[in-house]
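Here the complex is missing one protein chain, while the rest keep their positions.
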Amino acid sequence: MITIAVQAADFDTGQEIRQLQADRTDVGGIAIFTGQVRDTGDKPLGFMHLEHYPGMTEASLQQTAEQAAQRWPLIDIRIVHRIGDLLPGDQIVFVGVSSIHREAAFNACEFIMDHLKTHAPFWKKEYYRDGSTQWVEAKNTDQQRNARWDQHN
Amino acid sequence: MITIAVQAADFDTGQEIRQLQADRTDVGGIAIFTGQVRDTGDKPLGFMHLEHYPGMTEASLQQTAEQAAQRWPLIDIRIVHRIGDLLPGDQIVFVGVSSIHREAAFNACEFIMDHLKTHAPFWKKEYYRDGSTQWVEAKNTDQQRNARWDQHN
Amino acid sequence: MKILFFGNLREQLGTGEIELPLAPGTNNIAELLEALKQRGSEWQQALSAGSLLCAVNQTMATRDTLLEDSDEVALFPPVTGG
Partner (left out) sequence: MKILFFGNLREQLGTGEIELPLAPGTNNIAELLEALKQRGSEWQQALSAGSLLCAVNQTMATRDTLLEDSDEVALFPPVTGG
């Protein structure tokens, strides 16, 4: 089952994982990724604003999850992505994948993150404590990491 | 920091993840794997017994974590592995790795699981509901998966 | 036709959304971009980035994706979520 949430509210990672485990005895492994707001740049970060494209965001995450489910034998996929203003250390994203086998869970989780990073319509803007701002630039390495999955086809 | 626990008691996955996130603003990504007791064989499973080699188990997990920390730029590594009698659906293992970058976190988490599966002195015995028992056989695929990391050196 | 702008592009253009009738000769995204560039120097500059992404009806599209007047088009810089 695929569960997608795009929300301003924080999420409870433990609860998300319990949903993936819930009363099932065929789950062999669950691979999870969580991303947090980092404050490691030159200028101290005040907060980060996450802009998104309402409607398309949910559809894009759904499509990414469906591609993963076609590619690997998965049981459940849960994706939560936050929007709005987030503080350093705040959780941004949760991707959890359960499968009978750990290899499928690991691959699918990493695929979803790589695909999300290059396809889901989110944009980060950093607001520094000195009052200046900066849109986060997309990384070439994210494009390259996502391209690996095409080569493996 | 490396944290290792080998215990009969269950663990709180949410709490483990909060420890990895705790009050840090340099963590970009956390990759996690949890394994559960599966009941997908021909005979319904009553419970699974996890035997281990006290002393060596902890040392082995510590060495595995240290190898991962040498190989990738990691912040924290947490490994929890349960022993004793576990029911279908029970959690067996937690591996959590935090890093500035998600690629390092994913790779280290998968490496630790592959290494643990082939090096940590645990042995599983299945007790079926019909009264019969069976030691779980080591899988060749686990050896092959672990060997990948040597080739990548 | 509704055209949405996001992220840095929205700020550069000073607007997040415009309504526009689909003009004759504007059949795909590439031609729409050329038409929008005529709206002024900010538009000319902001819409020239080769890295610009586009979506039609909330699905990723390319420069040669064909357009209809009822479409919702979105233009935005490379995404940076996750």
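List of remarks:
Should a chain be cited, it is by its letter among A, B and C, assigned in written order, with residues numbered from 1 in that chain.
The rule we apply is simple: a contact is a pair of C-beta atoms (placed from the backbone, for glycine too) under 8 Å apart; a residue touches a chain by one contact, two chains touch by 3 or more.
Fair warning: this is a prediction, and the values are worked out from it, not measured in the lab.
Within the whole complex, touches from the chain that is not shown fall on B. Touch with the chain that is not drawn comes from one residue among B:I77, B:V93 or B:C109, which is B:V93. In the complete complex, the residue from B:A8, B:A22, B:A59 or B:A147 that touches the missing chain is B:A59. Taking the complete complex into account, B:T118 is the one of B:T3, B:T25, B:Q67 or B:T118 that touches the chain left out.
Of the residues in chain B, those that touch the hidden partner chain are 35, 50-53, 55-56, 59-60, 81, 92-93, 113, 116-125, 135-138.
One rule holds for everything that comes next: only the chains that are shown with their structure count from here on.
One simple way to say how far apart two chains are is to compare their mean CA positions; for chain A and chain C this gives 26 Å. Our note on geometry: chain B versus chain C, Cα centroid distance of 48 Å, whole angstroms. Contact of a single residue of chain B with at least two other chains is seen at positions 102. For chain C, residues touching at least two other chains, in rising order: 82.
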